[in-house]
Every structure is written in structure tokens, then in C-alpha cells.
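The complex is shown incomplete by one protein chain, all other protein chains being positioned as in the whole.
Per-chain numbering from 1; labels A and B assigned in written order.
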Amino acid sequence: MTSGEPLLQVRDLVQEFTVRDRGGVKGGTVHAVSGVCFDVWPGETLGIVGETGSGKSTLARSIVQAPRPKSGAVLFRGADLVALRGSALLRARRHVQMVFQDPFGSLDPKWRVRDIVAEPLIAYRAGDRAARRRRVDQVLDLVGLDPSSHGGRHPRELSGGQAQRVAIARAVALSPALVICDEPVSSLDVLIQAQVLALFERLRAELGLSYLFIAHDLALVKQVSDRVAVMYLGKLCEVGPGEAVYRQPLHPYTRALLDSIPSPDPAAARAATIIGGEPPSPIHPPSGCRFRTRCPRAAERCAAEEPALRELAAGHSVACHFPLGETQR
Amino acid sequence: MSAPLPDLLAPGGQAAPSRARLYQARARGGLARQLRLWLPAGFLLLLLFACFVWPNIYPVPNPVRGSVLQAGLPPLSPGHIFGTDPVGNDVFSRILYGGQISFEVGLGVNAIGLLIGGLLGVAAGYWGGAADTIISRVLDVLIAFPALVLALAIAEGLGPSELHVIMALSVFSIPAFGRIARGATLALREQTFMLAARLSGTRGWRVIVRHVVPNIVPQLMTFSLLGIGVAIILEGALSFLGLGIPLPEASWGSMIAQGQQTLSASPDLVLIPSAFLFATVLSLNLVGDALRERWGVR
Partner (left out) sequence: MTDSLLEVEDLKVTFPVRGRELRAVGGVSYSVCAGQTLAIVGESGSGKTVSARAVMGLLPASAVVTGSARFQGAQLIGLTDDRLRQYRGADIAMVFQDPTRSLNPTMRIGSQIAEAVRAHRRVTKAQAREQVTELLRLVRMPVPERRYVEYPHQLSGGMRQRVMIAIALACRPKLLIADEATTALDVTTQAQIMELLLELQAELGMALMLISHDLGLAASYADEVIVMYAGRIVEQAPASRLFTRVRMPYTQALFEAIPRLERPAHAPLPVIGGRPPDLAALPAGCSFAPRCRSAADDCLAAEPPLAEHEPGHRWACWHPCGAGDGDAA
């Protein structure tokens, strides 16, 4: 699975933006992403799971420099995207593409499918018109759409699943190395969701893609990922192989997430305690460990000192002063 | 984390109505809708034809060189459907030539506003920052001028003529379009497909031309239709005040002003140009509304 250098190295990524006072809600600086570090290796799928306010979507956009993060480094094949500008950034970014949550929102309603998929080819001047047309047909076929009947349509003439396929086709048109998927199936019905996930897996195998797969559903993320990272209020809580995170969660928040997922198996009892409270505002994150306000294991140290991400088992790291012991599910 | 989107495409490929349209289902057929657009649009086309094409293919009496011997004829007199004015000019042909002026001013003012104002607005909305601040302030200054007063000043200073009227009215059609374009561009900038276009590698100016412009055109088009009506009325007002198209040239506004003097004796001299003015502006508004309905512009 992995060899040599990581494909993507994110180091101490920080993204903040200011919101103004509005109504009775005070404004301030939103600490959306506060010092996130992780790697994505060639050929692997790293899943990032987080709820509202975790900063996962902001993280995705910061990686592609839209907008540029406040500080930190994003090394793609060794080149720091944060430091690049203009055409250098454009060239480096060619191999990192993105698929968004709202399939219709990410497609220009006035454009036809064929033109949408061809846009990256035109921007990067990949081949002449005939070559581009061939590539568009090839890629539409790859995602399960018929170039002759779907190519001339507008997004409003497509279903949700089809629109998302067009977005995926556009993303893989230039044969990128890394595709960042920001909640790509959350807007789709369950059966269509399964179709699109199967497409992701197939493309991964056929094109040798690496994915950064972001979603709020831990079960979904675990199903498609090799490694899973759990995010809370701008920080990573736990990173590790999917099975390890599921069977031996080290962070109390991961445990809470696992307990909250309703299982269709009636034999699986619902967890006795579910986590209470609400996520704090990212404008005023709690001092020290950000999860301490809802954590059943919080102690004085948690308020005073912010836990760093440390490796407790093979490839399995956690940022907690009092991680969970060996817990069998 | 929104509810799943409907996946209602039939295997045959015909798009089924989306969930949103399901809840706005309309029972009535297309006839009323079609009439709402084509009735006023047809009238406008007819009027345009009458004003611009008709006089070139069928001789109409000269609008400015009428004979005094024919003065003051009532409507439906032989040879003069709408009668003649106190100087002897045929009212019908003055209506036609006056209509030419009205449409030229209306279209001219809005074309200038659309091109210049639209361009400035898009630039301000897309690039933001310093460009936005400068352009917005300039537009604010322009829009702060009381329109009619400015037009009066220009007319006084440069002398009344059709060109000067267009110049004067453009001073506030430019910022009007500028604001609309800027607002539309700002709203568009937040859309995900704009980010997707940039990530696809498309460069700034190309994003504007290929993505921003096609999406704001419906809004600008419907706005300009209303704007034509406004410009026509303002031209009428200026001419009425004697600061627009100078006599003896025909203009609906100056015809109304002239007709004032003989209001009790021949009210038709005021009523006829007023009716045309009213009908034209009403039709423009109706067409604007119908297009807005069709294109889903808010």
C-alpha cells in the first residue's frame, strides 16, 4: 500500500476567519482549524470524520489553498502549496482535485455536461480538441454515464447521483493523484449512495487514486478508508487504522461517536450513556483540551494543558491525557 | 447533512420534476403563461415595426413640415388618422417618429448602462478588495445625483439634443446596472461551482466570462427591460420640459407639452401620445415580468 514519501503532508495547518457581530451573537475569530498534522500515502484512503463545527470542510479547502491557510505547510509531492503563487500553484495543484457535497451546486447550471468535464482539460491545455473530446467520452464512460445521451445535458436535467458522477468525472479527467472528497454522498439517497461509493472504490483500483475522504458518518468513513482521523473543533483527536479506531477507540469523543450511531441490528443494544451537551463555539474554544467540556473523563490537567497527538499503538495516535484503555466492542 | 436529493430520473431519460417542483405543482396549462409574454411582446414588436420600418416602405406625411392649411384637424380626418396639430403636422407620423426617439433613447441608455455598468459591477463583485471599494464609491457618487436635475444641467449646458439626453440618462443607468451586477456577482461567488472552476485551473478573467456572465444575464436582462421603460418616461419628461428633443422634432414628451396649450379644444393631442407612452412602458414591464417568471429570477 505505501512506499517512499507520503503523497500529502499537512503540518500545523491553521485556518481562521473573522465573523462580525450579528444580532445578539458576538463576532470574533473563528478558529476553524488549529494546528492539524497528518499524512496521506500514495494509494491509501484517509478518512476524516467530524461533526458540525469540527472544521473538516475548512480543512479540505485550506489544503487546496481556497483560501490560503493562515499558517502551516501543505506539502504535495514535496512542494509546499502554501508558499506557491500564480501559475506555480496552478501547476502543483493539477494533481489535487476535489469533489463537493452538493452535486448540483458544484456544476455551473448554464454549462453542458461535456463542457463541465472538459474544463480542466482546457485550463491545463491537455491535448487538442479531438483528444479532449476523446478523453471526455472516456471519463464519462468510466463513471457510468453515456457520453452521447448525457453529454449534451444541463445539470438540471440530471438526477442527484448522475450530477455527482459528472463532478467525479471532472475531478478525474486530468488523472490526479489525490482526490479530496468533501461529504460527496451526504446529499444522496442510500441506494444511490452505495452506487457512488462503489464508483469511488472502482476508480481507486483502476486509476490508482488516493483519497482524502471527509464525512460526518463514522461508519461510512470507516467503510471506505484505510486509516481514519477523528476531528473535533479544529483539532485531530485520534488517527489510526479503521479497524483499530473502531475496536479500540482511544479518545472519549471517538467512543461517543461510536455510541451514537444507530445500528439497524436490533440485537445491538443502544449505549447506556450518550454524550450530552453541545459543541462549544469555535470562536471561544475551551482552553487545553477542547473536548473537556463534554468529556466524562475530564480532569484539571485537561483544562490546563492541551494534549498532543502521540502514538500509543502501531500507527494509532491519540490526543488525550487519559485515553481509553483496551475496550473490546 | 441535508436530506437526500431526489433521484427521480426515469430510465428513458426524461427528467421528472424535482422535489421542489413537486411542492409547487401547477395545474394550469401553458396558454395563460404564453399570453402573458407574447401579448405585450407582440405589441412592442408591432410598435417597433411601425416606428422604424413602416415609414421607409410606405409614405407617411412629413412630421415637421405640415401645411398650416391643414392645421387643427380632428382624428379620423381623411389622410390624417390621428388628426393634425396646431401647426399642421400629421399627428400619426409624429407619433411614429417620436416613437423612434423613445426607443433609441431607451435602448441606448440601457445598452450603455448594461455594458459599462455591468462590467464595473462584475469587476467590483468578483475581485472585491480595493477594486470593489473604488468602483462602489464611484457608482455611489453617480447614483447620488438627482437624475432629472443632472439631465437639466446637461441640457442647459450643452444644449438640448437626443445625444445629450442619452448621455444625461446614462449617468444613472450605469450605477443602477453596476449595483445589480455587483450584487449578482457577489451572490454567485459563494457558489461551489465557482470554486470548482478555479480548482479546475480556469483563470480569473475566463471564469468571469464563462461562468459569471452567463449566470447573471437573466437578472440583467429583466432589469434592463424595466430600465427601457424608465428611460422612455424620463426622455418624455425632459422633452416635456423643453430640455430634451427640441421642437419641431417629434417626441412624445414634447407632443404632450404642446398639446397642453389646446387641451380643452383638442384633448386628443395630449391623450394620443400619452396613451402610446403608457402602453409602451406597460408592455415593457409586462414582458419583463413574464421573462422573470420564466427564468426564475428573483
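Heads up, the rule we're going with is that contacts are C-beta pairs under 8 Å (C-beta built on N, C-alpha and C of every residue); 3 or more make two chains touch, one makes a residue touch a chain.
All of these numbers come straight from a predicted model, not from anything done at the bench.
Colleague: Using the touch definition up top, pick the residue from A:S71, A:S260 or A:S287 that touches the left-out chain.
Modeller: A:S260
Colleague: Out of A:Q15, A:Q164 or A:S225, which residue would touch the omitted chain in the full complex?
Modeller: Among A:Q15, A:Q164 or A:S225, only A:S225 touches the chain that is not shown.
Colleague: Looking at A:D39, A:D189 or A:E306, which makes contact with the chain not pictured?
Modeller: Reading the full complex, the residue touching the unseen chain is A:D189.
Colleague: Using the touch rule from the top, list residues of chain A that touch the missing partner.
Modeller: Output for chain A: 22-25, 45, 51-52, 159, 161, 189-195, 197-198, 201, 216-220, 222-226, 242-243, 246, 256-266, 270, 274-276, 278-279.
In this text, only the chains that are shown with their structure count from here on.
Colleague: What is the distance in Å between the mean C-alpha positions of chain A and chain B?
Modeller: Averaging C-alpha atoms per chain gives centres 48 Å apart.
Colleague: Across the complex, what residues on chain B touch chain A?
Modeller: Listed in rising order, the residues of chain B that touch chain A are 1-2, 4-9, 13, 15, 18, 191-193, 195-203, 206, 211, 214-215.
Colleague: Taking the complex as given, what residues does chain A use to touch chain B?
Modeller: Checking each residue of chain A against chain B gives 52, 61, 64, 66, 90, 93-94, 97-98, 100, 102-110, 119-120, 122-124, 149, 156-162, 167, 170, 183, 186-190, 192-193, 216.
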